[in-house]
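Below: one structure, written as structure tokens.
Of the protein chains in this complex, one is absent; all others appear in place.
Coming up: chain A.
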Amino acid sequence: MTNNRSWIPYLLILPSVAFLGLLFVVPLVQTIWLAMSDNGMPSLANAERMVNDINFARSVRNTFLLTIVVVPVQLCIALVMGTLVAKVGRGRETILWIWTIPLGISDLAAGLVWLSILQNTGYFNSALFGLGIIERQASWLSYQTPVALFLAIAIAEIWRGTAIVMVIIVAGLNQVPKEFREAAEIFGAGPWTRFWRITLPLIRPALQSALILRTVLAFEVFAVVYALGGRNFPVLVGEAYYWQNQNQNYGVAAAYAVLIMIISLAATLVYLKAIKVDPERLP
């Protein structure tokens, strides 16, 4: 019986394997080949062209800068939100629902929302003018105000992407029995000690997942930047887009895509090493 049926599991996973192969592995191999070849011959010409482009260094710097600023801030806010919502009794579901609304908005739409707030004739300027803080329209999103532009993009990204971190953190917090915190409280740990020494170590798996997911997504930032800053603030995915669409150079675009993938994989590895999850030390 069992021998006759040994092929059934393989049959069952066949559709998903075929799906992955067709839509993931094949394009991946094609992209890598596209990036590493020139006129059908293996070549590093595309990579060279990418690295020597005037926007390359800026886009690498901007992408890393955004990730380094946005991800930790999102993690902190998500931890605060998760802890707050854990203390709420009634209306918890409603609060969670409202907080996750940004998750349901497409990133380009989110970018446009923030554009309508921050552009020269936007709500932010109107409010400042109404309060008498500024005398004429101020520009926040131009290449002449790089710091304001960076902050605007960071804030929009934080608004857009914190909810997913919070959802994972809340799920992690729900896994920690309340007796751990109560025991810590009985034995003299204050709220801070309880958080740092009990809660945080116990939600390591959730922290790890949230950080990997959020960091990979941060390296792929594009639509919000595109809506708010255009090419005034070059980022890696944006450059891939311009090489593909405007310069019609698929090779260099593919080189960018491969670079982003390598960075994401490296970041994931770093997290897996840095936040070790030892199943022995979990509840």
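Criterion: contacts are C-beta pairs under 8 Å (C-beta built on N, C-alpha and C of every residue); 3 or more make two chains touch, one makes a residue touch a chain; residues count from 1.
As a working rule, contacts and distances are computed from a predicted model.
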Can you match the unshown chain of the complex to its UniProt protein name from these: "Response regulator receiver domain-containing protein", "Carbohydrate ABC transporter ATP-binding protein, CUT1 family", "Monovalent cation/proton antiporter subunit MnhG/PhaG" or "Putative ABC transport system permease protein"? "Carbohydrate ABC transporter ATP-binding protein, CUT1 family"
Looking at A:Ser142, A:Asn174, A:Thr193 or A:Asn247, which residue reaches the missing chain? A:Thr193
Selected from A:Asp38, A:Glu185 or A:Glu220 as touching the chain missing from the view: A:Glu185
Sole contact to the chain not displayed, among A:Pro27, A:Pro72 or A:Pro177: A:Pro177
Touch list for chain A against the chain that is not drawn: 177, 179-180, 182-189, 193, 198, 201-202, 279-283
